[in-house]
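Below is one structure, written out as structure tokens, with a few remarks after it.
A protein chain is absent from this complex, but the other protein chains hold their places.
Our next item is chain A:
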Amino acid sequence: MKALATALALAQAMPGDEAGLRMQMDEAERQLRTSPFVVADPALNAYVGGLVCRLAGPDCAAIRVHIVRTPYLNASMAPNGAMIVWSGLFLRTANEAELAAVLGHEIAHYRARHSLRAFRDHRRKADGWALLGLPVGLVAGNLGYSAVQVGLAASLSAYSREMEREADAASIALVRAGGYDPHAAAAIWSGVRAERLAAATARGRKPRGEGGLFASHPPSAEREATLTALAGGERGRDGADIYAAAMAPHWRWLIEDQLRLNDPGGTAWLLDRIEARGGPPDWIAYARGELARGAGRLEDAVSAYRRAAPLPEAERGLALTLPHMGDRAGAQAAIDRYLTARPDAPDAEMLRSMVTP
């Protein structure tokens, strides 16, 4: 241990690391500003940005939210104040309280300057281990040297998990201060676990294990348990109505992006949950039609599409399903209805060519 301390002390201090990290993120943000993957919708940006401001208080001015069109649950925070929110989050948070819990977690990372601390931890340990590597290698050979490197990786991951736990704890305080239900944070992780199980089960597998020596985050079950304990007996508002109103104009692309993941088990589970929480019946029915068609369950697909009937996308689904059931006339009629509603559809020519000989 003494050798380690000496090695750490010998590792050179490098000033300017924070400015360097900020510069790298400023460069990344230059690209984000015009990226087609960033959601431009002013109302959605105002909604998420406004929520960040209410939670962050005085730090609001320093934080810029970028909603990136990626259909997985994630958000991240850079040391220069750029917060990146993936659009898949919106399908997985049920209400404003849950969204606030995720945003609060990122605000906590920003306040505690976790990116900078992670970088410094990495540099300090890597430099210290580099100095130790030579004597260790001389005494214990290449195996000893490799063991040192594994130890370094494990130690960095342990530090990262510690910061995630800190941010989780701080997020509960922010959610509570905002008047939201503090149990919302734990609800996200129970959802994550159930979705992973559903996704794996549909593929005939077990969900991939979480945790271990090299995980950057604590396992979902641990986060759920800790967050539940931190929330205590207190309840608060969930903001479900405001959240539903903010998401209403966006179901189409959120669900289309999710369907493109080709994750039938996870998607079916998500649809059930969104439905139970009063989600949009037409888009849910359409998405179930798409899943059924993908699985070759043609009759289920047709009946789901019919339930989603006012949606042009459901007509498209019928147009792609009915020919396989021998109903070319029905398919032609569906194509006509789809193209009347969406004359600029990118797949218009493909659909026409499918039916007209």
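In this text, contacts are C-beta pairs under 8 Å (C-beta built on N, C-alpha and C of every residue); 3 or more make two chains touch, one makes a residue touch a chain; residues count from 1.
Note that contacts and distances are computed from a predicted model.
A.B. asks: If you had to name the missing chain as UniProt does, which of "Periplasmic component (ChuT)", "Fe-S cluster assembly protein SufB", "Lipoprotein" or "ATP-binding cassette domain-containing protein" would it be?
C.D. replies: Matching "Periplasmic component (ChuT)", "Fe-S cluster assembly protein SufB", "Lipoprotein" or "ATP-binding cassette domain-containing protein" to the record, the invisible chain is "Lipoprotein".
A.B. asks: Which residue among A:L44, A:C60, A:A112 or A:A130 touches the omitted chain?
C.D. replies: A:A130
A.B. asks: Please identify, in ascending order, the residues of chain A that touch the omitted chain?
C.D. replies: On the chain A side, contact with the omitted chain comes from 11-12, 14, 16-17, 19-24, 27, 30-31, 33-35, 119, 122-123, 125-131, 133-134, 137-138, 141-142, 145.
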